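Here it is, the structure, as structure tokens.
Complex shown without one protein chain; remaining protein chains in place.
Note that the chains take the letters A and B in the order they are written out, and that residue 1 is the start of every chain.
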Amino acid sequence: MSAIPADPNVTADSATPRTETNYLNADWSIKSWLLTGDHKRIGILYLVTVSFFFFLGSIAAGLIRYELTAPAGFILESETYNKVFSAHGIIMVFLFLIVAIPAILGNFLLPLMIGARDMAFPRLNLLSWYLFMIGGACIMGGMINGGVDSGWTFYVPYSSMYANSNVTMVLTGIFIAGFSSITTGINFIVTTHKMRAPGMTWFRLPLMVWALYATGVVIILGTPVVAVTLLCIIFERVFHLPIFSAELGGDPVLFQHLFWFYSHPAVYIMILPAFGVQSELIANFARKRVFGYHLIAFSTLAIAGLGFLVWGHHMFISSESMYQGVVFSLISFLVAIPSAIKVFNWTATLYKGNIRLQTPMIYALGFIGLFTIGGLTGLFLGCLGTDVHLTNTYFIVAHFHYVMVGGAVTAFLGGLHYWWPKMTGRLYPESIAKWNAVLVFIGFNLTFFPQFIVGFMGMPRRYHYYYFAPEFQPYHIMSTLGSTVLALSFIIPGLYLTRSLTKGAKASANPWGAHGLEWETSSPPPTSNFLQIPVVLDEVYDFDPVTEHEQDKAAQALEVPSYLSNEAKSIESEKEKR
Amino acid sequence: MAAIASDHGHGHGHDEALHHQFEDMEQQNDSYIVGMWTFLVTEVMFFGALFLIYTLYRSMYQMDFFLAHEALNVQMGMINTFVLLFSSFTVAMSVRYAQLQKKWGVLSMLAITQVCAGAFMVVKYFEYQEKFGHHLYPGPGFGSHPEYLHGATPNFAQLYFGLYFGMTGLHGLHVLIGMIVIGYLMAKWWRNSPMVTKDYIPTELVGLYWHFVDLVWIFLFPLMYLMPKP
Partner (left out) sequence: MFSNFPATPPQASSFSREHDLIFYALLALTVIFTVMVGIGVIYFVIKYKRGSDADRSRPIYEDARLETAWSVIPLILALIMFYFGTKLFITMRVPPADAQEIFVIGKQWMWHVQHSNGVRENNTLHVPAGKPFKLTMISQDVIHAFYIPAFRAQMHVVPGRYTTMWFTPTQPGKYHLFCSMYCGTQHSEMGGTVVVMEPREWANWIENGGQSQATLTLEQSGERLYKQLACNNCHGAEDNMRAPSLYGIWGKKRTLTGGRSVIADQSYLRESILRPHNKITNGYSNTMPVYDGQINEEDVLKLMAYIKVIGSSVGGPSSSGTDTAAAVLNGTKGTMSPFAANAIQYQNSSMRRVDSTPTTRSGELAVNAIAAQQEAKGN
């Protein structure tokens, strides 16, 4: 296909590894995993730990949902409830969303996609995982030992002077996990700049790589700021260093500025890689080059840049000046445009494609719908007049769950299914996975759509009781029912994916007939990814829907099932190479 | 790491200093340089946030900050500034010697840098000790000796000293880390490790970091010690 060996002296057939040795079975010892520099193994380590944290965060979410079914609650005390929603937010944001796609899929794919043997700094990459683990352990330790009840936003002076819970330890954990993020970001940037295979020009990069690069930029510019801000709270709690406390002359609103300067771009740390995954899925399963590749690439960078100029839209009613509000609102409306462009371009990609409705594609199509709603409801909140009423309510909760769960988690699941054969060398059961993808879509909408309505009605977020406003109850019951479905639809993939590790059919190098360097090495890849560094000669997403359709027709005429013909085709192309 | 080592070098150069993921020394050095500068960007953002906080509060409480800053010892700050500036020069010289592959030149210049860094920390120690003696550290006991506040409102003076200890403290931490890194680099040179002797880039990277630490102080010194009367 696209790659030829770089060195003519090496015999061509070494391009396809014949041995069974791959990065998974190269060495079975635990030490070899814990001291690995291999980006693929680090990706797998992240997958295991992040899944664990996602499980914990989901339990907290379930507790919240069941508690809210009754207006006066029935399981938890208010104090415990506050600790539970804080735990949900902190785990999901800092230990799941920020790391899920960049650190799992990004780590695994970036070198494979650009034709490199590894990240530029493998040991730094491993350090990043250890920092994440230490940070995660600190956060967990704080939550078990006293809990934390300040919400994931840690607004001062509540978090600095009034909270009696173990805020210090949790903040220390987030601070450490922040450095894990930074090291990952540095690796992404350097790897993209310097490790591309010969012929892999910037405009031949898969859009996933563009997205990871932009994510790296956001990480290195934003994370240090929040690190220092949280450090200030730690110092205030431990050494009485008065930075944000109003009683000592500090400015509590300054904390919000610094916090959102990171935490708004952090939203893009979560969603930009999801865009990348989405572009890969749409292109592969529509069998067509992504429509407007350049525009998508540029809009990715535009989002990363503009994302740093809109933090004030979290603070329209927080006593920032009216003029600040107007400027931030305007830029927020502008940042919506690149996202809209992406949605239209993905839709247009489907036009004249050769669409295969396999599991990752169902996630990708669901993503388009959910992200459209999530993005557009963002306009309600970026719009000054309506934000005054809607902010701090369940409307905002619903909005960011549409973007974070409907967007990032859906894309993560889609990407996980898509690259699962590459990561593990096994195929997952297609039909159950397909129906489960539909279940995710239904459960998600059932959970979060009612929250838009209850938010518009004025239910503030982070409320434990609402016995004084019983009109909110029907929506909470609906939401809880939906969350049960959603929980089920997260458990099922956990089960069948785990089972596929041993029972799944062996995957070929390119089970999807996809285009991209990661599919040109074996599944799972060898430790050094490519036996020879490939040279890229053709354009990105070089699909041909017309020819493929004709081949399908021909295969049908021969009454050969189409998926077999595809396998046959890839085998043939390998033969051609020899 | 065994797995990696075994995969090392498929048909490309057998340079001992070359890591397996790179094709050649040029790619490796380029990566190091881009990586270092990217890291320095994060450092700029890290200190940038603190400078922003400082700027805001100084503009809010100009007079109190001015009065509180009179408690600082300008002479000591000045000595430290020159010590650090000189150490930047010696680090630059060590990079030059590394380019010329002169082992003893590099080692002597780095040794002088270490001495400068140590001197900086010692001066810092005496400065901190004086402030602690005057109860000028934030906390419940702050300002219990009002004569050292020079008439500044205690709350705002506390804010000033909070920023003073926070910012110079973090800078001091960076100096300490720099000393460790330079020590490590010296050990590598001492043992003629090919990692540093084959190419001057690792030495230059340490130099870059040291210049950055120096640069932060160049901003800290006038902001903290040299305030005009508002």
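Assume contacts are C-beta pairs under 8 Å (C-beta built on N, C-alpha and C of every residue); 3 or more make two chains touch, one makes a residue touch a chain.
Not measured: the values here are computed from a predicted model.
Chemist: Just to verify: which one of A:58, A:82 or A:223 makes contact with the chain not shown?
Modeler: Looking across A:58, A:82 or A:223, the contact with the absent chain belongs to A:82.
Chemist: Of A:238, A:337 or A:488, which sits in contact with the chain we cannot see?
Modeler: Answer from the full complex: A:337 touches the omitted chain.
Chemist: Identify the residue among A:111, A:142, A:157 or A:360 that touches the chain left out of the display.
Modeler: Selected residue, touching the omitted chain: A:157.
Chemist: For the full complex, which residue in A:88, A:194 or A:288 touches the chain that was left out?
Modeler: Checking the options A:88, A:194 or A:288, the one contacting the hidden chain is A:288.
Chemist: In terms of residues, what is the contact footprint of the unshown chain on chain A?
Modeler: Spelled out for chain A, the touching residues are 78-79, 82, 149-151, 153, 155-158, 162-163, 246-247, 249, 251-253, 286-289, 291-295, 316-319, 322, 325-326, 329-330, 333-334, 336-337, 340-341, 343-345, 347-348, 350-357, 365, 368-369, 372-373, 376-377, 379-380, 383-389, 391-393, 453, 456-458, 460-466, 468-469, 471, 474, 545-546, 549, 552, 556, 562.
Throughout what follows, only the chains that are shown with their structure count from here on.
Chemist: In their shared complex, at which residues does chain B touch chain A?
Modeler: Residues 1-4, 7, 10-11, 19-23, 27, 30-31, 34-35, 38-39, 41-43, 45-50, 52-53, 56-57, 60-61, 137-140, 142, 153, 155-156, 158-159, 162-163, 165-166 of chain B touch chain A in their complex.
Chemist: Quick check: in the complex, which residue numbers of chain A touch chain B?
Modeler: Against chain B, the touching part of chain A is residues 7, 9-10, 23, 26-27, 32, 35-38, 111, 116-122, 182, 185-186, 189-190, 193-195, 220-225, 227-229, 232, 235, 239-243, 247-251, 254, 258, 261, 526-528, 531-533.
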